[in-house]
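With one protein chain removed, the remaining protein chains of the complex are shown where they sit.
As written, the chains take the letters A and B, and residue 1 is the first residue of each chain.
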Amino acid sequence: MTQPLHKRESLWFAAVAFLLVILLPLADAFGIIDHFTLNTWGKYLCYAILAISVDLLWGYTGLLSLGQALFFSLGGYMFGMYLLLMIGKMGQYKSDLPDFMVFLGHTQLPSFWKPFYYFPFAALMVVLLPGLLSSVFGYLAFRSRIKGVYFSILTQALTYGAALMFFRNDMTMGGNNGFTDFRFVLGYDVRSPGTKRGLFIATAVLLLGVYALCRWLTKTKFGLIQRAVRDSENRVLFSGYAAANYKLFVFVLSGVIAALGGALYVPQVGIINPSEMTTEKSLEAVVWVAVGGRGTLVGPVIGAISVNALKSYATRAFPDLWPLLMGTMFILIVLFMPKGIVGLPTQLHHYWNHWRHHRKPSPEEEEATAELTTKPTSAE
Amino acid sequence: MRGATAPDAAQASIRATIDQALTSTDSAEQTKLIRSLSVTGGPYAAQILALWREGNIFLYKAPDGKKIPVTLVETKDAQGLQAAIKVIDGTPLTGPDGKPISLKFSLLESAETDASLRKAIKDVNDMAALADPDVKLRIRAVQSVANEQNPAKLPALEARLTLEQDPLVKRTIHESIALITLKTGEMKQRIAACVELGNLGSIPSQDALKATVTSATKEGQADLAKAADTALSQIASHVTFVNTIGTMFRGLSLGSILLVVAIGLAITFGLMGVINMAHGELLVVGAYTTYVVQCIFGPGLAISPFGFSFSIPGFHATGAAYDAYFILALPFSFIMAALVGVALERCVIRFLYSRPLESLLATWGVSLLLQQLFRLTFGSNNVQVDSPSWLSGNWTVNDILFGWNRVFVIVFAVLIIVLTWLVLNKTPLGLLIRAVMQKRDMAACMGVRTERVNMLTFGFGSGLAGLAGAFLSQVGNVGPSLGQSYIVDSFMTVVVGGVGNIIGTVISALGIGIVDQSLQQILGNPVLGKILVLGAIILFLQWKPQGLFVTKSRSLES
Partner (left out) sequence: MNKFLLSAEGLNKSFSGFKAINNLSFYLETGELRTVIGPNGAGKTSFLDLITGRTKPDTGTLNFENNDLLPMNEYEIYRLGIGRKFQTPTVYTDHTVFENLYLSLGGSRGVWNSIFTRIKPEQKQRIEEVLEIIKLTEKAQWKAGALAHGQKQWLEIGMLLAQNAKLLLVDEPAAGMTDEETHRTGELLLSLAGKHTIVVIEHDMTFVRQISKNGRVTVLHQGSVLCEGSVDYVQSNEKVVEVYLGRKAKTV
């Protein structure tokens, strides 16, 4: 049941696209907003991409994956390998090898690193490796019908195992320091405002693309089945659909989306290390989705940007209290705002109706209730 | 004073021999007399001989011209005189009038020693160490004799062997005798020594045996080479055995840690179906409670959460009384964690029973909150929790090391399982818990206050987590993020065991522990082992998606 995007929605989409791809970069170029702000927003947009990938799984398919941060950082690592090789001899040790390898006493580039000199290969690996990992893991998990919280726990274990692996120095992936000190991307200085602007635009385009893709996908019959799996997976089986295949497709797709976001995140923040691939990071992304409103595509974007903007402010203004605030906020949202910010107007409207209905009983009714409530006490 | 416990008769004879040696003028006779003590003398003789060697035994010329060997007491009187003690019987030196005689140090003549005498004394001392009452020191002495490779000391070792009661020391003496013979004996004896070492499975003698193989092959002593080779392979299989048992034991203790940590989760997650991501933080509550109780027993505690500083005075207990803190900390840890758990259930979880994914998220929020509270209260650094002295030390049985703390871990796990089993199966609460968990609606119809049972069940599971925390404080560091390192493991344990099944959790915890330790042993790398275990668990769930023990039901919701 593919439908053309709603007209008003298209207008909104165009407006946001114009703002992100043209207006903000122009404002940055002319010094209206500073480079730091643009860079920070570039980071938020990467988070928004990650959040969409989480929502595609959780909000639309009912799969709470705690492994999205893993795919995000895998994408980052793959691209980071390319960026690290592009440093060339400009590293601390003035060697062809990346600094950490010199430090660990390597004299030769491990062979699996060599193809990463080529941008197209690195770009391919950004998609391929997370895609492969999510395919294998998803195949195993869905085939044996691991679902609900078991799926969450298993993805948590996957993330944990992968992080342990990347922490090891003999992986030759930088150990716990990861990759940093990047210099060039495609021959441009990664620290120059111009390159940063380019990266911002690339991120914005990716986000818009991902949004449009997911918007389209969720409106197809696939989208219907996706939500059917979320609401009643058993019924889907009894409607003749191999639910596992649908889940696998969504899992791989969102793994790849997260990885793309991660790949653009790394050059903008300038570092990637294994502490990015933890369950907590995945759960943080889940928080953004919950705050914004799951089961919608705007929700994750709003959530990712607003929570992170708040976080940037709070970690500077009251660093000790931020975790308390975030924990509390999360508990309250899960308990009282299941539809997040996006669902808030509907929720408030509902409460308003409820309140008005209960607030204005007719005088007779009021008397009746009063009698009812007083009766038991007087009887005692 | 070591050796003071030796029988008086023996002491008297030792003193007499030394006295005789001291008064003798013939150096050869002196040496012979002293050497006669090397087997029987023991620490008692060593002590007196040490005085001789250091020049602290004096020859007092009695009025009748006889030389009486004496020692001086340390305290000097007003005239600078020191009371003298006779070496022969340890009684004060008396004059003809029967009054004690005090002597002037500077006027006395020390009993002399020459090189051969000093050597003899040293040997007696070495041999004396063989009789040291401390088993560890005794073993060390035997080993140092073996290292000397001196066949002259064989008689002493053999003599000691007849007296020795401790099996471990006996074994070490056998080992040492064989090692010395292997080096210095005749061919027949050397081969016999190889056989002996092989039978003993003597791990420290591997180098000597290898050297023997090399030299024997070079010199064409085929029999000896073969015997040494056989012994080596015997020892190698003993090493494998020791390693295997050691790995099993470590695996069992790691499994017990997992079990203790996961048992609370087996209740809250397994029985109630609540995904409590704050389970790790409940462990930390227990661990910090232990810390606080310890501080109260000791120097007291000063904390300053949110800038309000206050301090709790301590009892400044020491020794056994201080060690007893841990016993008291256990119930407190249980209670504190149970209270936190009950609060958590009342405030958050009870609204989310039908929404497990949401309860996962909300409890993660709780986990963040609690971690930060710990950080603000106790600081970000680890706090020091002392193990009671009765938890340090170890047993070595047949070369296998059994650390007491690991043994404690296992015993504690058994106790917790028994406690859980008793509560679930032998108490009214347990009956209600099982009823509600199996058929909530039915139980509610029967008048069970399911809300209250939920609360108590969750409190019980949380309390068990608190106990686990008290326990973890004894085997690792206590810090705000302690819980995070156990959360994945504990969920894995429960999932593998089969949700809703305590026995399953027990078997899965021990299984994971043993597999983990075996992989570590094989791969020689703990991280790689851990990663493989996680991989193995994922594959295991392919084979048995519902864990080891499936709780079969006709329920259609599953």
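What to note about this one:
Keep this in mind: a contact is a pair of C-beta atoms (placed from the backbone, for glycine too) under 8 Å apart; a residue touches a chain by one contact, two chains touch by 3 or more.
The model shown is predicted, which means the values in this text are computed figures rather than measured ones.
Among A:207, A:228, A:266 or A:334, only A:228 touches the chain that is left out of the view. Considering the whole complex, the residue from A:31, A:120 or A:240 that touches the absent chain is A:240. By the touch definition given at the top, subunit A reaches the unshown chain through residues 1-2, 217, 220-222, 224-225, 227-228, 231-232, 234-235, 237-243, 245-246, 249.
The criterion applied here is as follows: only the chains that are shown with their structure count from here on.
Against subunit A, the residues of subunit B that register as touching in their complex are 275, 348, 351-352, 356-358, 360-362, 364-373, 375-376, 488, 491-492, 495, 527-528, 530-531, 534-535, 537-539, 541-542, 545. Taken in their complex, subunit A has these residues touching subunit B: 58, 62, 64, 137, 140-141, 143-146, 148-150, 152-154, 156-158, 160-161, 164-165, 167-168, 279, 283, 286-287, 290, 320, 323-324, 326-331, 334-335, 338.
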